[in-house]
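The other protein chains are all here in position, but one chain of the complex has been omitted.
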Amino acid sequence: MDEDILENIVLLTLVTLLSALQNLFFAQKVEHEGKTHTSRSFLRQGTPAFERVYCANQNCMDAYPTFIAVLWSAGIFCSQAPAAFSGLMYLFVRQKYFVGYMGETSQSTPGYLFGKRIISFLFLMSVVGIANYFLIDYFGSDVKQYIQTLAKASSALLLIP
Amino acid sequence: MDEDILENIVLLTLVTLLSALQNLFFAQKVEHEGKTHTSRSFLRQGTPAFERVYCANQNCMDAYPTFIAVLWSAGIFCSQAPAAFSGLMYLFVRQKYFVGYMGETSQSTPGYLFGKRIISFLFLMSVVGIANYFLIDYFGSDVKQYIQTLAKASSALLLIP
Partner (left out) sequence: MDEDILENIVLLTLVTLLSALQNLFFAQKVEHEGKTHTSRSFLRQGTPAFERVYCANQNCMDAYPTFIAVLWSAGIFCSQAPAAFSGLMYLFVRQKYFVGYMGETSQSTPGYLFGKRIISFLFLMSVVGIANYFLIDYFGSDVKQYIQTLAKASSALLLIP
């Protein structure tokens, strides 16, 4: 593949690989919990612990394709580095969500959604990037650089808890 | 990234972003329904309404990666515009499916699959596009343009309900 293209996707690929590793870690937890309790048809007779880890994994997996889609859109159409950084933040949030879900008593499980702020940020970056792509004839390429700088600066705001 | 490449994927990215937005909308519905009824371990004691919206979301999410895969294959190897148009149609069908699933009484839920015709069309486009790629030495590039025109024309057929 062309060097120029690889340069534009290498950070995104790194984050994607890390997320794949995290997926495997989650799946491993489910596998382990399922084996420990020998729950045969788990949707009925699963232990609460197994049910919780299964749900946590399910919720993470449900949100995963959406995350990958906005991560790559933002990275390719707007700016790579802030998108990859946000992706990394999302992986931290997801880890915290998963661990939190497992450790919770059944009285209060976290909601179905998580990392809304990061997904919104990536979505916004994509929209701005694509809008800029269509309007580049009117605006010129100065605006693109301005947007990229803005994205870099505002991605740091995601660090605020 | 190279302008030439961006031009070839911008419509696909737009459809992907729209689908991500729709995913978030579905997830929001699940979150909302789950909070309203305070179902703790929903796989057992969920209300029928929650179970229905959870199932609808699950079925949509199960089909999502397949959709993205055929959308991008068709768009890159055959022709971008008809693929993006079909993707847009799929999003409409999905919305209708989701709303229909939620509104149904539990007597008759729609099936597990939906949008079969659109997925088949995108799949066919991908196969034709890849076959054409391998056979381009024999056929020449006239055939490719012919196929693209054909794809554009036949994508309009998806509008027939």
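A and B label the chains in the order they appear, each numbered from 1.
Note that in this section a residue touches a chain if its C-beta (ideal position, glycine included) is under 8 Å from a C-beta of that chain, and two chains touch if they have at least 3 such contacts.
Just so we're clear, the structure is a prediction, and the values are computed from it rather than from any experiment.
S.K.: Thinking of the whole complex, not just what is shown, which of B:Val30, B:Ala63 or B:Ile118 touches the missing chain?
M.R.: B:Ala63
S.K.: Kindly note down the residues of chain A that lie in touch with the hidden chain.
M.R.: 1-2, 5-6, 9-10, 13-14, 16-17, 19-21, 23-24, 27-28, 30-31, 34-35, 40-41, 43, 57-58, 61, 64-65, 68
S.K.: Residue by residue, what part of chain B touches the chain that was omitted?
M.R.: Interface residues of chain B facing the absent chain: 4-5, 8, 43, 48, 51-52, 55, 62-63, 65-66, 69-70, 73, 76-77, 106-107, 109, 111-113, 119, 123, 126-127, 130, 133-134.
Simple rule for what comes next: only the chains that are shown with their structure count from here on.
S.K.: Taking the mean of the C-alpha atoms as each chain's centre, how many Å separate chain A from chain B?
M.R.: 20
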